[in-house]
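Every protein chain of the complex appears in place save one, which is left out.
Chain nomenclature is as follows: A, B, C, D, E, F, G and H, assigned in order of appearance, with residue numbering initiated at 1 for each chain independently.
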Amino acid sequence: MFEISLFEVLIILLSVFMIASAIIAIWFKDLLASVIALAVMSLLLSLYFYILHAPDVAIAEAGVGACLTTAILIITIKATKRMEGDEE
Amino acid sequence: MKNEEMNEGKMTVIVQTIAALLFPLALIFSFYVIMHGHLTPGGGFQGGAIGASAVVLLIVAYGVKHVEEKMSEGGFSVFESLGGLIFVVVAIFGLFLATSFLANFLVNEPIFGKIPGWGESPLNSGGILPILNIAVGMKVIGGLSAVVLILALISREGEEK
Amino acid sequence: MNVMEHLPALIIAIPLLAAFLTPLVDKISKKVRNAVVFIALAATFILTIFLVQDVFENGIMIYVMGASNPTQTIPMQAAVPIRIVLEIDGLSAFMALISVLIALIGLIYSFSHVEERGGKFYTLFLLMLVGMLGMELTGDLFNLFVFLEIASIASAALITYEFKRGSTTEAALKYIVISSIAALFVLFAIGLLYGEYDLLNMAAIAKAIKITGLSNIDMIALILFFAAFAMKAGAAPMHMWMPDAYGEAPGAVSMVLIAVTQASLYALLRVCFTIYADSLHVVIPAAIIIFGLISIFIGVTMALIQDDIKRLIAYAAVAEVGYILLAIGVGLYGVLNNEVELYARKALQGGIFHIFNDILDIGLLFLVAGGIIYITKERNLNKLGGLAHSMKYTSILFLIGLAAVAGLPPMNGFASKIMIYESVYKVSPILSIVAILASIIMLAIFVKIFHSVFTGPKISEQKDVPKLMLASMIILAALIIFFGLFPDIIINNIVNPAVNALIENAAYISNVMG
Amino acid sequence: MIWEIIYIFLGIGVAFNILASIGLLRFPDVYTRLHAGTKCTTFGSIFICLAAMIYGLWKWHAGDKQMIVITIHTLFALIAILLTNPTGAHAIARAAHRSGIKPVKAVVDDLEGKNV
Amino acid sequence: MNPFMITLVLVLLSIAIAIIRVLLGPTVPDRVVGLDTINTLVIASMILFGVAKKEIIYIDVAIVYALLSYITTLFIAKYLQGGKL
Amino acid sequence: MLIKTVGGYWDPIVWIVAFIVIAIIAYIIRAFGKREYKGGEQTKPFLSGVEEPSKEKVHVRASNIYWGFIEALKGYYDYMKRMHSGVVNDYVAWFVGVAAIMFVVMFAAVII
Amino acid sequence: MKKLAFIAFVVFFFFLFYSAYEIRDFGNPPSNVKETFPDAKYKVTMDDRIIGKYNTTTGEWEYGAVEETGANNVVTSVVFDYRGYDTLGEATVLFTAIAGIMLLFGREKK
Amino acid sequence: MIYNLPFLTVVALIAIGMYAIIFKRNLIKIAVGITILESGVNLFLITLGYREGGVAPIFTNLPPGISPDQIPEKMVLPVPQALTLTSIVIGVAVLALILSFTINIYRKYGTLDAGKIRRLKE
Partner (left out) sequence: MLAFIASTVFCFVMWLLLTFNGNFWQTDELVAGIVMACIAGFASRKILVKDFKLANPKRWLFILAYLPRFFYEMAKANFDVAYRVLTGRINPGIVKISPGLKSDVAITTLANSITLTPGTLSVDVDEEKNLYIHWINVKKEVLKKMPRDYKPICSNFPDWARRIGE
């Protein structure tokens, strides 16, 4: 049988979560929701970096991914429009 | 909350107070990350990103106009150019004082020389790495803040039209 | 400190320093800013000439960034290089020379009319040069990626210089999306190679591949590199961004963009000829030849139906890239089949020489087109006409450029094209026929453009272009005529070292790995 | 003894965190979800942080001097959580109300009718 | 078995439930609540992992998150409440 | 001056000399012509007695120049216009397509 | 057209998944370079050379980041010392992007 | 023992990002796709650098139980982390540029649909 350690459980869970949130991020028609899902993915990515023993990168991803990327995306959505689609 | 205040882009008093409390905290933490880049996780980019996030926090809590009056994007870009200049100048110093471009010409000696009575200390190690950390930190704080500030200003300008 | 020893670092550092300085100086005075930019570029140009001379005389030059001994690539107790190594062989030196030369000419051209938001413009201009030079001088894969990004971002930003027309931003957006995806796949391929060998140095990876043989991972990385760099170099059918970007950029930027494209082409050459060299499968040269043919064909036929003067020239540029790819593919095929002296060397000579000619010819056309647009504020060929009455010098210069691109003797275009035709004929006559036919259509295109822009009745009174603009065009035209009349000097002194560097990759490896 | 305290604290923390998630799923509208999401996660995280702090203090007391860093830095994180979480909840609730989401099954709504 | 690691896995399970809320949430504020919850849980799991591996310096990352994750929430809240930036 | 190609050589100076010689010969031949035939009524085109239209009217615009050629290749050009759609997604799709074809061809070639 | 693009997409990612399957096992980087370079004098890889080697008998670092740069954080010493040139380039990327945004949106201050 | 799962995650992320770039017509969606793609590549580099049972390559306050003489075998690889740092900052720079272009395009064209933004074609 498989011998599985807690660390590997963590990795599996995180992988599944990340793929799920990435799919959510491109699936939503509402761009704001899509950005939220992207923020979740970035958060989990940072956690992934963290448990792969890369705290430097985790901090950078935290600063950039959690705050700045979302910020500029939302500013852009505010400057343009919120829904993806043909209406206009 | 009045309509005018909403148009200024301010959030509620509660958010503002907490932002005012978190701003120095984030700023000092960003300086900590930059200064201790060669000892603990972090460094110029990470600290710079945190510092820029502190500015973004102010932008979101107090509105772009309010922040722009205090710190213009031109100031940020000057700050950024200065950081870049320091980096390149230190790199060229490596060429003149030591052997090659970007050489660590201060390795195994403290940055500001040995001051009597200070003893060995980790903060003062690493040769030119702390200097480069500070340069990159300046650059990233200036740069990323300027990006968000410009984009926010542009977005606001578009709404006013 | 011996300046000669530190040339590779200084060539990057000086424009970079100037680029960081420009926004600060711009706040003080416009004249000082222009002087700073010009002095920095001129200094870079002079240093590059020294570097090129040194490389051509003494062989490959090595510079290890930050090491205690800049020429010692492998430090103590290590088997592989651990720092970033700049490695300049004949090809790198050749490309660097082209880039700096073109940037200098473009700068002189820009001085004539770029005033508004000039500080940022010149900063980005210098950074674009830095990106190109960095790509061409480095010997490290990840470093190549970083400078690729610098060059792409700077050029994307420069394309939007005339942001009042929305289409410039559209072109820039397409360009940046394409570039960033290409760069990300390059990074993925670098990761694959890193995972395989734990190395980032090109020479070291080349040696490792030579010893361990080509694994499947290497092959996937190769294809990713190949596709990404071919897209950045503008090989059809991934050329679509090229007419957009070239057509919308300001004149000088279009010209320097060609150099950026050539830098990607350089990276492609580096990957094919140096890293994978001997273990390369024959599919790759075949693919390069096919891309070349498609590029030539699509370039000339699409150029025929364009109405926008700059887009037309841009499609011609696609065709020129096709010629280069064709020659290089044939050369690579010959190198792999051990037929170097038979035709491969000549093909490579033609291809490398054509890189230079491409930049000069198409660059001249872009400059003239930029001048026309600057004077008349009109890009549509149907609305232009009769400009030869008022713009005599410009029309003569344009004629020179047209003749060179179409490959009329005795211009430089003919010298390189005839080498390509004859060496390609050795592989397959069909290739040669297609190339010659395309060249004829190219001539037809330029008859069209010259007819519609310069001949015909005078539509309106215009003055000639500014003096500095004219000066930069004259420099290019003089170079074209000089290269056309004395191609042997160029081929023997400049092209041959580059070709030798391509063919003999062992020297490149042994200079780093001992 | 210390380990038992840590176990208990971790248990409480995890229990409340999972409870928060379940509440997030079960509650009918955004305000009630905020109740669950804010209070319970904050409370759970406080207990997790406390466990970490106790662990650090204990190790520090046992002679491992640098372990005090865990305590102090966790304290920082804890303060930041305590400051930001309720404020964030407040901001979301306000935004939700302004974007026109009515509280489900509300018996009273004093904000309604107030001109925005 | 390290108790902190077990706790970490359990915390990750509650993150999974929060992700379901992000997926389902009929309105954007619901999703933001999910994001906010995930933020706090990630901070907790970072602290747990740092303590479990006895890596003292790792806690810095958690502080960064605790300080910054709030900004995303504020931005979305600001977008939703309307008004200028 | 002289560069060697695979099959022979190319010398621009020789070409220029030849060009100049031919130009001189052409000029000489032209000079034999009678002086009064140059200019004036002789050089004007004869359009069945109709007066020559003004230059503006007969100037061929750029998009009409190779009308016949383009009309002959209509199918090809229609396809090409569809290919150059100007949509950024398609640009990336071409990249992926080329890479996919290269993958398939390369691996097939290696396995064979 | 869209169908063709989708087929190309699937084929492309089939090969990328294959590469992910084929690449070295997770968590096992190569620990020496003898396989790749049989004639190499030393057998440490790039990363191990950067991390360094501690000599227990003398109590000193024989080589590595601590000895060469004096910084305790190996990542920082890689970022700023061994690969400092990359960092310079990267700072330049940021600078370039900001200059580009300013070119697009920045207002001329008179 | 998890066999290559992280690498498969990486390629899955890249595929999702590429899917968004190729098949989604909204420019902001394309930017989101690029971000996901870039996250995948970053994760790829970090997973390459992981070593089983390793600790972070930082000598300050090393966790107990690691003696200095076995250090190279006990630390994860530092170079991929440095590369990833570089790549992250490059990513945010590119994203900012793309989004500023997007804003400008929206002002000039009034749409974000990539299928309609095609003044430059043929």
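Following the convention adopted for this analysis, a contact is a pair of C-beta atoms (placed from the backbone, for glycine too) under 8 Å apart; a residue touches a chain by one contact, two chains touch by 3 or more.
Keep in mind that this is a model prediction, so the values were computed, not measured.
Asks: With respect to the chain omitted from the figure, which of D:I2, D:A62 or D:A106 is a touching residue?
Replies: Checking each option in D:I2, D:A62 or D:A106, the one touching the absent chain turns out to be D:A106.
Asks: Give me the subunit D residues in contact with the hidden chain, please.
Replies: The list for subunit D reads 16, 19, 22-23, 26-28, 31-32, 34-36, 38-40, 42-43, 60, 65-69, 72-73, 75-76, 82-83, 85-87, 89-90, 93-94, 97, 103-112, 114.
Asks: List the subunit B residues touching the unshown chain?
Replies: Contact residues on subunit B toward the absent chain are 1-2, 5, 12-14, 16-21, 23-25, 27-29, 31-32, 35-36, 58, 62, 70, 117-119, 121-124.
FYI, only the chains that are shown with their structure count from here on.
Asks: Among the remaining chains, which ones contact both subunit A and subunit D?
Replies: Joint contacts, listed by label: B, E, H.
Asks: From the centre of subunit D, which chain's CA centre is farthest?
Replies: Following the centroid criterion, the farthest chain would be F.
Asks: Between subunit D and subunit G, what's the gap in Å when you average each chain's C-alpha atoms?
Replies: Distance between chain centres, rounded to whole Å: 37 Å.
Asks: Compute the distance, rounded to whole Å, between the mean C-alpha positions of subunit A and subunit F.
Replies: The separation of the two C-alpha centroids amounts to 53 Å.
Asks: Give me the residue numbers in subunit H that touch at least two other chains, ranges are fine.
Replies: Expected reply: 2, 5-6, 8, 14, 18-19, 21-25, 30, 47-50, 55-56, 58, 60-61, 64, 77, 79, 81, 83, 85-86, 88-90, 92-94, 96-97, 99-104, 107, 117-120, 122.
Asks: Which positions in subunit B are in touch with at least two other chains?
Replies: 11, 15, 22, 25, 33, 39-43, 45-46, 50, 53, 56, 60, 77, 81, 84, 88, 91, 101-102, 104, 122, 140, 144, 147, 150-152, 154-155, 158-159
Asks: Considering the complex alone, what residue numbers of subunit A touch subunit B?
Replies: On the subunit A side, the touching residues are 55-56, 58-60, 63-64, 67-68, 71-72, 75-76, 78-79.
Asks: What does subunit D use to touch subunit H in their complex?
Replies: Residue list for subunit D touching subunit H: 64, 66, 69.
Asks: Name, in rising order, each residue of subunit H that touches subunit C in their complex.
Replies: The contact residues of subunit H facing subunit C are 14, 21, 27, 30, 34, 37-38, 41, 44-45, 48, 77, 79-80, 83, 86-87, 90, 93-94, 97-98, 101-102, 104-105, 107-109, 117-120, 122.
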